Each structure stands twice: as structure tokens, then as C-alpha cells.
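These notes concern the structure reproduced below.
Only one protein chain is missing from this complex, and each of the others stays in its spot.
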Amino acid sequence: MGVGEAFAILISTMLVYNFVLARFLGLCPYMGVSKDTSSAIGMGMAVIFVMTLASAVTWPVYRFLLAPSTANVWYRIFGGDPASYDLTRVLRTISFILVIAALVQFVEMFIRKVSPGLYRALGIYIALITTNCAVLGVAVLNIDMFFKGAEPVPGSYLKAILQGFGAGIGFTLAMVLMSSIRERLEIADVPEPLKGVPIALIVAGLMSMAFLGFAGLI
Amino acid sequence: MNDTLKDKPVTLVVMLGLVCLLAGAALGLVYLVTESGINAREAEAKRDALLRVHPSASPDGFKLVEVKPDEDGEPYTYYEVYDKPLDDKMKKRIGYACEGRAHGYSSTIVVTVGLKDDGDTITGISITAQQETPGLGANCQKVESTEYIWHIVVPSGAEPETEPWFQKQFRERTVDSLVREGKTYKGVNAISGATITTNAVVRAVLDAVSTFREATGMGDVDAATSATATEWTDESERESE
Partner (left out) sequence: MSTPASQEFSKGLAKTNPVFVLLLGLCPTLAVTTTVRDAVGMAVAATFVLVCSNVIISLTRNFIPPRVRIPCFIVVIATFVTIVELVMQAYVPMLYKSLGIFVPLIVVNCIILGRAEAFASKNPPGASLLDGLGMGVGFGWALVILATVREVLGNGTFLGYKLIPGFQPALIMILPPGAFLSLGIILGIINWRRVRRARRRTTA
């Protein structure tokens, strides 16, 4: 995978197909945590970490445990016809979400050890990363984009990890932009019915419109 | 269940394991029931996609042909199209189906092209993948609906439209007639506001045919490749979309 292609993947997941503003993934924490910038940045860092790790772990799970190919572990153990070990449709969702849940547990323990301040600031939101559509979304998207049937596209492991990383950065970017706007909205004269989430959604709509301008960049 | 028993690690593992086992059993059962249906649907979708570019073919008359390259590389595949099912001894080949791609405004456009036996006349095209600008380039796949809401109660009696108008115009055209004329191709109705996407689709069609001719040694290779050689490099020709 050349530098050009890596760059294209990063730009595409961060800007052109921003996970929050163009793909609608990760909206619940986006609305919930973007009220002030420091917690937005902290949450964003945690999400980048989890998304990159999730991409790195779900790819081998799919390739070696689920997909019907000669690399499949069950085929290696039990023999027979590789095509008959097709667990992709049945176990993909369950295995991916369990992997993500386990990863989030580890990240939570890690943050508690390394930065207790951040752990206290984020509180329940770390555990909620499990239900963040963006994490499961990027794992499923990696499979859709970088697997042709059961065989991976060349260089796909690195591309998947890069996509997870870029998606996390795009998510953080959208959150930080939103939080800085919302901090100002707190002291602005917003009409009563629009205060809180409605005006935040309208702001998100305008940001999404701005990000539409990146179309055609890749 | 006893509360202290619930906290024992053994119980945790056993209960979680039991849940997973039951879940697996339920899933296995559902998969047994639906698997044949899913496979049938996938095969049907593939067949329908090919039938769309070759409407006069038999639904079971598509034969996949693989061409191994001389050096190490991806084998090139195309379809031979017959008027009767593949196991029918009286079948006659009526043409081919091949795939081509070209970069459009914001994505790679993938096109399946149906050809007559002469390797020149197009029986139909089908755009299978694109991510162009919605409302502009993406209209290359848009099917104009003719049904109005009152047609639920009072049927219009007209045949519902199933093919995008943009793709329909390629039927019965010869590849060699797709020559460049100014900013667009001769005789091709462009999508308004989406010249780049329009031209990319035509280039994808030409790419499909030239790759097919090169791999099978059929037809006039030069005619198709000379048409694809005209890449737009002049920035001023890029329309804003």
C-alpha cells in the first residue's frame, strides 16, 4: 500500500465520508459528550484507541475464524471442504460485538491505571463506547470494503487498521468542532424551544453541509 | 438462585457459556432454515444483473470464462451468453458480457456491458457501482418513476419503468460509434450538470470492451483503445458539479 493510497484512506474517512457527519455513526455520544471541549477531546482519544484496536482484532477474527477459505482455522483442524466452513453470516455480528465489549473493558482498566483524572471525567461514557455505532460500524465497514467474498484484498489488514484510525480521528474532529460551538451557544440567545439538543442538531446539519464540500476530493 | 452462588466465578462462566450455547443453537437452527433461501436469492440477483444487459438470453445461459494472464496477475473473467440453458445441446451463442471501470467525479464507476456476437454492438449496459454526487452524477442510476400517488387507487395501466434512462440509450449502439465530439461523446445524452460522470460511464464501457477484445483477441482492438486514449487533461474543461 503506497503513501498515496494511505493518504486517500485517511482523507476519505476523516473528511469526505466523516463517520459522524456523513455516515451517521456515533451520534449518541456525539450529542451527549460534546458539551465541553475537554471531555470531548478525552472521549475522542478513547474512541480513536478503541476503533483502531477493534479494526486490528476483528480483521483476523473474520479471516481466520469465520471466512470460508484455506486460512480458516477450523478447516486446518478438521479438514474437509474449506467452502463449508462459512460462519460469516451467522457469527459475524456476535463475535464482533463481543470482541468490542472485551476491548472496551480492557481500555477502561487501562485508563483507570494510567489517568485516573480522565477516568473520573469520562465516567460512564467509557463503558458506553461499546454501544457506539461507530466502533461496530467501522469493523463491519472494513469487512465490506476490504474483503472480496472470503479472500482479503491485498494489503487489507493495514488498510483496515488505517481506516479505523482515520474514522476515530474524524469522529474526534467532529466532536471537538461541535463542542467549541456548543460552548458558545450556552451563552448565546437561543430561542427557548431550540435550546439544548435541537440547536445542536441544526448546527450539526450546517457542519454536515460544510463537509459535503469535500466530495470529489478523492 | 442463591445470591452468594451467583457471585462465584464458576457460576459466571457457566451461565455465560450456557447463554452462548443456547444462542448458537438458535442461530444454527435459523441458518438451516434460511441458508438455501439466501443462496437462491444471491444467485438470482447475479442472474438478473446479467439478464438486464442481455435481455434476449436464457436465464441459465451465462457461462463464466476465465482467461489466465501470461505473467502473474489477476485472471480476467467474462461471460459467454447463450440463448438456451447451458446444458441444452441446441444452444447458440448470442454474445458476451464483460465488466469495465473508469474513475468518475468522486468514485470508480463499474459497468457491466452486454455485447452481441460481433463483439461490437451493445445489447445493454448496467452500472453496478458508483458513488457520484447525489442528484447530479448519481442520476446515472436513477429510474424515473411514472406512478403518481393517485395511481394506488386508479391504476395508470402503464408499464412501470425499470431501467434508468441514461443506461437505456446505449442499447443497440455500436462501440465504434462512441467517438468523442467536443466535450462529450457523439449521440450520448448527458446527465444535466454531470458531464464528468457521463463521460466516465462511456469510458468505462469502452474500457470493458477494449479489455475484452484484448483478452480474447476479438474484434478491432485499435478502434476501442483509441477512443479510451482521449483523457481530458485540460482543467478548464472540468465542469463544477
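For the reader, a short list of remarks on this structure follows.
Letters A and B name the chains as they come in the text, with residue numbers starting at 1 for each one.
In this section, a residue touches a chain if its C-beta (ideal position, glycine included) is under 8 Å from a C-beta of that chain, and two chains touch if they have at least 3 such contacts.
Since we're looking at a predicted model, the values are computed, not measured.
In the full complex, the chain left out of view touches A, B.
Looking at B:11, B:58, B:141 or B:216, the residue that reaches the missing chain in the full complex is B:11. Considering A:11, A:45 or A:98, the position touching the chain not shown turns out to be A:98 (whole complex). The chain not displayed touches chain A at residues 21-28, 31, 89-94, 96-98, 101, 130-133, 136-137, 140-141, 144, 191-195, 197-202, 204-206, 208-209, 212. Listed for chain B, the residues touching the missing chain in the whole complex are 1, 6-7, 11-12, 15-16, 19-20, 23, 26-27, 30-31, 34, 37-38, 41-42, 45, 134-135, 145-149, 151-152.
Rule of thumb we're sticking to: only the chains that are shown with their structure count from here on.
Per-chain Cα centroids separate chain A from chain B by 29 Å. The part of chain A that touches chain B in the complex is made up of residues 16, 89-91, 94, 215-218. By the touch criterion given at the top, residues 23, 27-28, 31, 38, 105-106, 133, 241 of chain B touch chain A in their complex.
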